[in-house]
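The structure is given below, and queries will be raised subsequently.
For this depiction, one protein chain was excluded, whereas all remaining protein chains were kept in their positions.
Chain lettering (A and B) follows the sequence in which the chains are written, and residue indices restart at 1 in each chain.
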């Protein structure tokens, strides 16, 4: 008999989830499309004045990406819950937080990373000063995994609900507030020539903490909601 | 293979003394082997203070297959979910090889076949099985190809699972049972969606599992009981 190690189990899960995303690669671009649509709406509503747009561009990009990530959260466990594979995952002999951590990592790779990739385009559409772009990307690189990790805990609580969209938004909002404040705040600080390192470091500290704690919380929440 | 039949019926409010006598008889009637594979003592589960099943006492030894029969709503599925460790028991204890359940689950002892097949529709049967091996491990002397051919799905290795019928999906989940190294199978309605040949297949697989020294708990609402052999009946009923 051959028992897999924890690492090989996580690898199998990562491989499967990546394969599933690949098979449905059309759907994978939906969050990106959504973020682009939101960003396009703002100049239409506010007017094309470049200076005005530039002043609020970082905030708009973050809100658009946050909303797109929120939209994508629903897919994290829904499919697995509907076809019974979530149950099998919980029954696996490997630590559930580790497996869920891998799932969240894949989810970030397939939703968060494309959003970061498209962020320079969004920033350019809103006339964000070039000098702020590196700060924006750094803040996104730290903030989007946080959004995925916090979101996963809330999704785990709403697993099995038929229409959880609005409730999920309500649950994640208070958790997203600090992330949004620090991430957008770093960009705004950079844009007005202030020190922007502190908020980025706070985000990094939060990410380090969340990487450890969020999968544990996610597993605990999942056990509550599948019982 | 020895087959035991356990009947579940909906428990009333508070078990009658008569029911408790029957439970004690059952324990006394069991052979006094040193170490049962699975042992449930006073096991019960309630949802919102409504008893779903129990209290139940039973032992399951290696080489045994127990058929749990009961009407709809008698708590068969819940019993299997408690035994698998998905649900925490409301009362009593479950021991696997003498160990507390949650610890025993770590040693690859239990495989659950639930109502949903637990397969990804976008993946092929082979990919689904390879994933199961990655997460649960692999039994000695078997490969995914062998498992698929022994459930009669030779040639379906690379067909997307969504194109399979409900019965064929069930067969893929049966192949998963063959692959993973679990001593105890918990099968919830394995006969559902299967044709006569498929029912025979389940019985053959159960037979092989028992001969390997494994054990299985099988639920069925009675429509498709074992077609081979005559099961020893042990009615278990907590009358209201």
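What to note about this one:
As a convention for this text, contacts are C-beta pairs under 8 Å (C-beta built on N, C-alpha and C of every residue); 3 or more make two chains touch, one makes a residue touch a chain.
To be clear about the criterion, contacts and distances are computed from a predicted model.
The complex includes a chain that is not drawn, and of the options "Transport permease protein", "Quinol:cytochrome C oxidoreductase", "Carbohydrate ABC transporter membrane protein 2, CUT1 family" or "Heme exporter protein C" the UniProt name matching it is "Heme exporter protein C".
Touching the chain that is not shown, out of A:18, A:117 or A:181: A:181 (per the contact rule at the top). Only one of A:116, A:137 or A:171 touches the chain withheld from this view, namely A:171. Mapped onto chain A, contacts with the missing chain fall at residues 153-154, 157-158, 161, 164, 167, 170-171, 173-175, 177-178, 181-182, 185, 188-189, 194, 199, 217, 220-221, 224-225, 227.
Mapped onto chain B, the interface with the missing chain covers residues 13, 47-50.
Note that only the chains that are shown with their structure count from here on.
Between chain A and chain B the centroid-to-centroid distance comes to 39 Å (mean Cα coordinates, whole Å).
Those residues of chain A lying in contact with chain B across their complex are 1-4, 8-9, 11-13, 15-16, 19-20, 23-24, 79, 82-85, 87-94, 99, 226-227. Those residues of chain B lying in contact with chain A across their complex are 84-88, 105-108, 110-112, 114-123, 127, 130-140, 181.
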